[in-house]
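Here the structure comes first, spelled out in structure tokens, and everything after it is commentary.
Here the complex is missing one protein chain, while the rest keep their positions.
So that you can tell them apart, the chains are marked A and B in the order they are listed, and the count of residues begins at 1 in each.
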Amino acid sequence: GLGRFGVLYVDNAATETTLESRFRLVVTATAESDNGLSFGAQIRYQSNEHRSSYTGGGAGFNTPRFWVSTQGFTVSVGQVLGAIENMPGMYTGSVGLTGLGYANVVYNFAADAYTSGGAGAQGLDVLWSSGNWGVHFSYSWTGQGNTQTDDRVAAHVSYSMGNWNFALGGQDSNIAGDTSWAATVGGTWGNFDGTLQYADNDGNAKWGIAGNYQAGASTFVRGYINTDDAINDENYGLGFQHRMGGGTFLEGGIASLAGNTRADLGLRFSF
Amino acid sequence: GLGRFGVLYVDNAATETTLESRFRLVVTATAESDNGLSFGAQIRYQSNEHRSSYTGGGAGFNTPRFWVSTQGFTVSVGQVLGAIENMPGMYTGSVGLTGLGYANVVYNFAADAYTSGGAGAQGLDVLWSSGNWGVHFSYSWTGQGNTQTDDRVAAHVSYSMGNWNFALGGQDSNIAGDTSWAATVGGTWGNFDGTLQYADNDGNAKWGIAGNYQAGASTFVRGYINTDDAINDENYGLGFQHRMGGGTFLEGGIASLAGNTRADLGLRFSF
Partner (left out) sequence: GLGRFGVLYVDNAATETTLESRFRLVVTATAESDNGLSFGAQIRYQSNEHRSSYTGGGAGFNTPRFWVSTQGFTVSVGQVLGAIENMPGMYTGSVGLTGLGYANVVYNFAADAYTSGGAGAQGLDVLWSSGNWGVHFSYSWTGQGNTQTDDRVAAHVSYSMGNWNFALGGQDSNIAGDTSWAATVGGTWGNFDGTLQYADNDGNAKWGIAGNYQAGASTFVRGYINTDDAINDENYGLGFQHRMGGGTFLEGGIASLAGNTRADLGLRFSF
């Protein structure tokens, strides 16, 4: 799990500066059959700033995910991971303690995505990896407790070659605004890694570049800039992470989402 | 705890075929006094298909149960276990991944029963076992957070002799439909064990036979057939369990509940 706390500033919000905190407890259960099948199940409890799990408190355990894996092949049932969400390089450029709105993510969350803080979508994922190749297929459909108005079928293929990574994903869905396809190209050069990100979100292109730079023994700088036809505007952000060892971090960042400024600063630790 | 997922078919249901899943996390806390009293408390988190514990999500921790035991004698306070529910042989013949409606259980859940998925009843259990004998007394009463319209007092006595088991239980309650008394007789012969089950549910007899057969090194076949005066009809079911080791199982079954067909198939694991 993780704990984080700090201060968040959002320009023009009702309260611009707020105490920011998150507690996330990950409960993972596993078993292995005699023939080598790995079984697993996971639920996550998440409480954001001042949320309890008492009725109306706003915190809770998310919907479970179950899986069986063997030799690089995984079938997952329950809350969908999402093939577009999990493309390599999709989250490159996430800045600050909180992600500051995650405007760096070019598919704009217009596809199935796993969430610790809610229900997500119920369905299936099939994942396969072998050598330099990876394949991820995901499927959620109407009914089954899902409130979506159409089925979502998505897949991505990824390939790595030397210090380059390529991923291409597509989605079949008639939900308004949903991502049609997305692509990422990433590379690593010494202390720097960067990724070109592109998504076609129901006809609107969003594309940009994001990168990480290791500025010192334990200090990292991250940034992104992109343009989104859906809002006819740009987003950009810059953040740093200082690793204090033992899974503890000092993080902060500043971002501009279509001209609106956000900033944060705080401590985070993993457990 | 346990995880299970698969497919469930219920004839004539609004959606006949559904993704079935359950995540159950059992939290047990214990302590022991210097004079040998064992203290315990247990809560269980349960989430069925696509349920979260967020407000309105439908999953959660059940009501706690507390106990003190010493030398075969246990006093339990909080959520009631139920003396009729816990008669030996009452659940023989449970089929499939999900129990397929548990029509094999002849007391028709018309008595206090422990549940992981809700509140159950609040009260007391007293259990005692010695040699071949077992005694279980349970008591829940109106008020105390219980919504029931009358007190429920129940008890059973069990006795084992060679490869035979006998149990007799009775309940005092004026709640409409509640079980008056029940009896089970079970025996084991090599790879087969079977149980005769009888219950008088407020004047309606439900009785039948259920059994398990070990068909191979790790494969079990289970079945039951019974008749219930309350519905003037029969129930029967047949299921299999394949044990894959490490607490992992492949399970499935088919049952007819008063002529309505149910079937399931899936994977289950314990942790």
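What we mean here is this: a residue touches a chain if its C-beta (ideal position, glycine included) is under 8 Å from a C-beta of that chain, and two chains touch if they have at least 3 such contacts.
Note that the coordinates shown come from a computational prediction; the quantities given were computed from them, not determined experimentally.
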| item | value |
| --- | --- |
| Contact residue for the chain not shown (choose from B:Ala14, B:Ala31, B:Ala176 or B:Ala217) | B:Ala31 |
| Per the touch definition above, residue among B:Ser53, B:Asn104 or B:Asn235 touching the missing chain | B:Ser53 |
| Residues in chain B touching the chain absent from view | 27, 29-35, 37, 39-41, 43, 45, 53, 55-64, 66, 68, 77-79, 118-119, 122-123, 143-146 |
| Hidden partner interface residues of chain A, rising order | 1, 3-5, 15, 18-19, 21, 23, 25, 45, 47, 49-55, 57, 59, 244-248, 267, 269-271 |
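Note that in this section only the chains that are shown with their structure count from here on.
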| item | value |
| --- | --- |
| Averaged-CA centre spacing for the pair chain B and chain A, given as whole angstrom | 41 |
